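Incomplete set of chains, arranged as in the complex.
Every chain is named by a letter (A, B and C) in the order it is written, and numbering of its residues begins at 1.
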Amino acid sequence: MNDSFNLDFDRTERLGFPEVVFGAGKTLEVLTEILQAYQAKGLNALATKVQPEKGKQLLNTFPNAFFEEVSGIFMLEQPQQNKKPGPQVAILSGGSSDAYVVNEAFHTLNFLGCGAKRFNDIGIAGIHRLLAKVEELKSFSVLIVVAGFEGALPTAVGGLLPQPIIAVPASVGYGVSAGGQVALNAMLSSCANGVSVVNIDNGYGAAMAALRIVKALTR
Amino acid sequence: MNDSFNLDFDRTERLGFPEVVFGAGKTLEVLTEILQAYQAKGLNALATKVQPEKGKQLLNTFPNAFFEEVSGIFMLEQPQQNKKPGPQVAILSGGSSDAYVVNEAFHTLNFLGCGAKRFNDIGIAGIHRLLAKVEELKSFSVLIVVAGFEGALPTAVGGLLPQPIIAVPASVGYGVSAGGQVALNAMLSSCANGVSVVNIDNGYGAAMAALRIVKALTR
Amino acid sequence: MNDSFNLDFDRTERLGFPEVVFGAGKTLEVLTEILQAYQAKGLNALATKVQPEKGKQLLNTFPNAFFEEVSGIFMLEQPQQNKKPGPQVAILSGGSSDAYVVNEAFHTLNFLGCGAKRFNDIGIAGIHRLLAKVEELKSFSVLIVVAGFEGALPTAVGGLLPQPIIAVPASVGYGVSAGGQVALNAMLSSCANGVSVVNIDNGYGAAMAALRIVKALTR
């Protein structure tokens, strides 16, 4: 193992959750070495925002690993299909174009052993779709709400439901909404009470913020 | 009359509505001369965005005029209280902080002889307030929708009602939403179909856009 | 049909016009499933901003469909060539580089059963080209005005004609005007009265805003 990285294997002990690998900015060589270091310790590992070509090449080296192209999620082990015990997280989204963010949050929660369910395509341009889900949503402990374009969904959800809400802007749109900055700022400006926000496209960060709450609930 | 301005008295004939005076950037002296030019022709005149101090000084020169401090609207004649015939315009707003924009649109429509009604405080953080008005709103010909902060109200309205919708961002908010840019961009990004938008705080422009539609309906 | 989307088939009944599919952010698989869902109901469907490669692949699955590469418009059925009855919409543009936006608006109106005619290359650097069309333009019920670069065309049109005007900024330009933000802001700042604006490159949205007006005219 070369000296170009410096892993924080003690983080789980310190914080209760492991370090995760930011895949976008690393070369294939560095990523491979890092993943091998985890494998050598007998640990699973999660890398985020792995570009398609790089993910496919990693699968050659780690043939038992899991890679989902839409979200760029790479895990050394296959996701577990069993229902997770404990508090559950709902992931809501405005439209099917947000799937890459929704799935990043979903797979991260799964990796961390936390139960989650996805509710797609309930944007406020057809508000009846959200109203129809309110009762079911009441049973979840944390709500992650993803939206692109004008990012209004978290405001509507925040006015209807009392749980902790983590809003995630998606870089879905064009013209002024390209890049997700409008959705981000709309979420930060929400007139609904107590909505907090993570970076654009940061499904992973939303999952980690949800996990901090879930850990508090089960402590 | 000096040569520092050049009024377009023929505009009504050409376009069907009169020139209006932008009050914010003109000195008291220039504004006074312009209004006197209208008065000399026996015409009513509308000035927008007149600052409080300037408006009060104008009232000294034109004691029968109308000036509303909140919206900065100044008219040579008092607004008419009678109900206007013809197609009606509804002006919706998210919160009572938006009153300065709502009133600019309302008084402009009144000046132009077009009927209008205000619906305040129906922002989407309490969506039931909007849902309760949907039936009444169906009878209006054009909807002007004003909102500050995250500017989500036009999207919700656009998903519920089929009329022409003119969205107006209000410079109400703080942090990222200060200045109204977030509301503007959210409205331009709206995933509701066919919402069109005017400049931040441009209640006057929304009224004129509504008037162009009302004129088409009565032609 | 999987559960990754949630179509709003009732929108026509509620609003008078159907849901339309945003093609840019969806994978080929999701787009195909959505279009098949429409096809299965015997409905025509419109997808916007479909990228060239994706559009060509869709034509393999839907060989009778219509796809125009310049505008990215995809329709399950061929556009109808017959003249549409009722109020007509004029689509004006500053230069032939704006064709992709002009055509998006044109095909959307055609899909919705609304008559439209295109007027290209009448930008204000040669104002005589616009002046020559004023008489003909008076017969249209709604004017959609597309421009890139400095986006001045809607202001000139708004000073000459009384109809409802929907301005569309095009992302045509370079340096400071790259991306269309200058044209957008110039249109929002227009000193012509009552011009309303849609998002950059949003020919589809302009068509829908025009349709809301046309529906009001024929109600």
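Everything below uses one rule, namely that a contact is a pair of C-beta atoms (placed from the backbone, for glycine too) under 8 Å apart; a residue touches a chain by one contact, two chains touch by 3 or more.
All figures in this text were calculated on a predicted structure; none of them were measured in a lab.
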- 3 identical chains shown; how many in the complete assembly? 8
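FYI, only the chains that are shown with their structure count from here on.
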- With chain centres defined as C-alpha means, what is the inter-centre distance between subunit A and subunit C in Å? 35
- Query: Which whole number of Å gives the spacing of the CA centres of subunit B and subunit C?
  - Reply: 27
- Query: Where the centres are mean C-alpha positions, what is the separation of subunit A from subunit B, in Å?
  - Reply: 43
- Interface hub residues of subunit C, defined as touching at least two other chains: 184, 199-200, 202
- Parts of subunit C lying in touch with subunit B, wherever the complex brings them together: 14-17, 20, 141-142, 159-166, 184, 188-189, 191, 193-200, 202, 205-213, 215-217
- Item | subunit A residues within the subunit C interface of the complex | 70, 95-97, 99, 120-122, 126, 129, 148, 172, 174-177
- The residues of subunit C that touch subunit A in their complex are 3-8, 11, 22, 24-27, 30, 49, 169, 171, 180-181, 184, 199-202
